[in-house]
Each structure stands twice: as structure tokens, then as C-alpha cells.
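Excluded from the complex is one protein chain; the other protein chains are retained at their positions.
Let's turn to chain A:
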Amino acid sequence: MSGDPPALVEFSNVRKSYGPTLAVAGVSLAVGDGEFVALVGASGSGKSTLLKTVNRLIDPTAGAVRFAGDNVEGLPLAALRRQIGYVFQSVGLFPHMTVGENIAIGPRLVGERLAGERIARLLELVDLEPEMADRLPDELSGGQRQRVGVARALANEPRLLLMDEPFGALDPITRDALGDRVRALHGEFGLTTVMVTHDMAEALLLADRVLVMDAGKVVADETPHALLSGAGGAIAQGLVAVPRAQADRLAELAR
């Protein structure tokens, strides 16, 4: 175990039920500092629910989640969330605030003013013009909005980035470009990233480690390379088969 990085997030037998439905059925695993982990699974597999137990948008029915060694249950809610960047599919930009104000919201909550240069720098990081800071969210395209969402998540200089289907609503080109950008930022800032996606190709291309969930349980925990080599069991291989078949057919057509 000495080779593993120290854990930043640790799930211990986490369960979450909604009435008779079990969304997360006992998950225990650790996410190491600096890892880029993708959580993959079909709709209803419990991947989003598991992700949200980290910043306590959802509290588990049983089990514990630790962040940097502390049980998140015992941490002040607002303070915990301010240490964690959160990006999700519908972005949720505040429509009455400019792009700049949206990005600066995290620091503002703790009484700090984010300097104009810093906002410009954050916009640059997500490939947006600094002039964009004065625009209102309504004036932006979907891709631009999600870029602002990523910039907002990074403004507090978090150690952990949680992403829930972050590129799900974007067109393929934007999706690819923003995925690469996020992967680069992950390296640049030494982030730990957990990304929920239903797209196995995206997971394989971006992550260091892919967790496959099914019916509330983690059924595979492999590197992309191992998955492509046939590891991880039937469910994982079923998900890998889709992009592989697409790639084969494309290769066939190109010949």
C-alpha cells in the first residue's frame, strides 16, 4: 500500500436509501490525492448520489464519508462546500449576477473581494476573454456558461473538484475541448477530481481511474488501460464495448 497516494476522499460502507429504493448500496473506497477519477454507470446506478455525499448535497443513510481525514458529517456545511469545487450539468449560474460576480461568489461568501485580474486569469484558464466578465449569463452560449461554471468552481482554489455530468448538455466539439481543458487544469493546479459521467469514452480518455457503478454498488475499479485490456467484469466491459465498436467501425470506414 505504500505506493498509493494518501487518500483525500474516503467512503466507508456508504449507503443511501429513498424509502424502499437503495440508491447507494454500501460503497467503500478511497480517492487518492491528485487522482482524476471517473464514476461511470447507467442512469440510476447511484453515481451522482455517491458524488453528492462528499459535499453533503446528500447525506448518506449509513456509513461515513471523510474529506482530508475528517468525517464530513462533523464539518460546518458551508465551510466544507467552500473548500470543494462543484460543477454540474445545468451549471446554475446566478442569472442576476455578471459572469465576473458569478466567478467571485465563493470568495465573497467569506467576505473577500476577488480582484479583477484574478477574475480575468480564471476566465483565461477556461479559454474565455477577460471582457466576458461584464456579461450576464443569459448572453452566453451553453459551452461558455459551463466554462464560467468551471472558473467559478476554481475561484476558491479548492483541492477537490466534484463534477456531475459536467459536459452532458454540450455539443461534441465543445465537450471535447472543455474536457481537455479540465484535464489540463487538474494537472496544473494539482487537483483531485471526481467526475460523474455516463459516457465511457469520456471516462477512458480523461481519467486515471474508472469506477463502474451498477445498482448502487461499485462493480469495477480499474485504470483505463486495464479496462481496454478486458478487465473489470461483464458490466464494465459492456460499457467499454460501445465506444470500442464505434472506433472499430470508424476505422473500417476510413480504410
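Everything that follows uses one rule, which is that a contact is a pair of C-beta atoms (placed from the backbone, for glycine too) under 8 Å apart; a residue touches a chain by one contact, two chains touch by 3 or more; residues count from 1.
In the analysis below, contacts and distances are computed from a predicted model.
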item	value
From "ABC transmembrane type-1 domain-containing protein", "ABC transporter permease subunit", "Cell wall polymerase" or "Cytochrome c oxidase subunit 1", the hidden chain's UniProt protein name	"ABC transporter permease subunit"
Contact residue for the chain not shown (choose from A:Phe11, A:Phe36, A:Phe67 or A:Tyr86)	A:Tyr86
Option touching the unshown chain, where A:Ala30, A:Leu57 or A:Ala177 are the choices	A:Leu57
Residue among A:Ala42, A:Ala64 or A:Ile105 that touches the chain left out of view	A:Ile105
Touch residues of chain A, complete complex, unshown partner	55, 57, 77-82, 86, 88, 90-96, 105-106, 109, 152
